[in-house]
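Every protein chain of the complex appears in place save one, which is left out.
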Amino acid sequence: MTDRPLDVLEETLGSEVSVTLKGGEVYDGVLAGYDQHMNLVLEEGDNVTIIRGDNLVSIQP
Amino acid sequence: MTDRPLDVLEETLGSEVSVTLKGGEVYDGVLAGYDQHMNLVLEEGDNVTIIRGDNLVSIQP
Amino acid sequence: MTDRPLDVLEETLGSEVSVTLKGGEVYDGVLAGYDQHMNLVLEEGDNVTIIRGDNLVSIQP
Amino acid sequence: MTDRPLDVLEETLGSEVSVTLKGGEVYDGVLAGYDQHMNLVLEEGDNVTIIRGDNLVSIQP
Amino acid sequence: MTDRPLDVLEETLGSEVSVTLKGGEVYDGVLAGYDQHMNLVLEEGDNVTIIRGDNLVSIQP
Amino acid sequence: MTDRPLDVLEETLGSEVSVTLKGGEVYDGVLAGYDQHMNLVLEEGDNVTIIRGDNLVSIQP
Partner (left out) sequence: MTDRPLDVLEETLGSEVSVTLKGGEVYDGVLAGYDQHMNLVLEEGDNVTIIRGDNLVSIQP
């Protein structure tokens, strides 16, 4: 009930997430990594995408 | 009367909040977590949403 | 005559303020708290609003 | 001739300034305070306005 | 599975990447360097481009 | 040939500069001061203008 945001990301590693960016784009993929700036690594099949954290609006595990 | 903003968030854990973002979107949910950047974790039923703090305009407990 | 901005906020605790945001919105309420980023806590009747400091243009006690 | 910006603000305390913001608004008043982020306190008659430094374009003493 | 974003960049050195910027532009090239701000050096034939990290939306190795 | 930007500002103290801001405005004046954020003090006759560094695009001595 009192998970901090980065704790939730840690628990989400290896699971599907839906990421909404400031420009309105949505990225879906498996969360393969993150760092303290909320930069993310998403995997979808063979495709890997690094997303810069300052573009994020929300992340839905 | 002199609560600091993060103290108010701390007291609000587990309660409903309404969050307004810079883009005008409003998110409602139970505040399940936060950090010192005002990154938030909201829960609404089974859905969890991490919101990046730099998108926030206001939070209403 | 030489009050620093956070000193003025400190003196304003418990009094009415009018807050103008970058988007043009105006929030009125009693200043119930603040921090060094100028994040604010406003109270108006039973309603509490946390406003993130980086949205502020001006605060009028 | 080689005054640093905050030194000029210091010398301007108690005098009239004209402040232009990024949105184009102009605030006139007596400079009653400032801090190292260029947050300002302006006084005009009985009115006090705190202006957040990151909105400033220019200050004219 | 739990690579951090900068680890993925490190592994990608010398390989083709596709970089999307906030303005919508896409840069393709071989990733020849990066730093902790995600500033990038891309090479495409004889052309070298330094891209400032704060413009990035995503990087696809 | 290898002057750093703040070194060039230092050498320019007391000389005319033309400053272009993000909003497209151009300010001309004698550079009377600066700091490490590129906040500037310009003088033109009796007029003094403090310009906040984060509005700058370019400075031409």
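What to note about this one:
When the chains are written out, they are named A, B, C, D, E and F in that same order, and each has its own residue count from 1.
Definition applied: a contact is a pair of C-beta atoms (placed from the backbone, for glycine too) under 8 Å apart; a residue touches a chain by one contact, two chains touch by 3 or more.
The structure presented is a predicted model; accordingly, all values stated were derived computationally and were not measured.
Taking the full assembly into account, the omitted chain touches E, F. Summary of contacts with the chain left out: across E:V8, E:L40 or E:V57, the touching residue is E:L40. With the whole complex as reference, residues 13-14, 21, 23, 25, 27, 32-35, 39-41, 47-52, 54-55 of subunit E touch the missing chain. Interface with the hidden chain, as seen from subunit F, comprises residues 1-9, 22, 38, 53-54, 56-61.
By our rule, only the chains that are shown with their structure count from here on.
Looking at subunit A and subunit F, not one chain touches each of them.
Under half of the residue numbers at the interface between copies subunit D and subunit F are found on both sides, making the touching surfaces mostly different.
Centre-to-centre separation between subunit A and subunit D, using Cα means, comes to 41 Å. The residues of subunit B that reach two or more other chains are 54, listed in rising order.
If the chains shown are joined wherever they touch, the resulting network is a simple chain of contacts running from one end to the other without closing. Pairwise, the chains that make contact are A-B, A-E, B-C, C-D, D-F.
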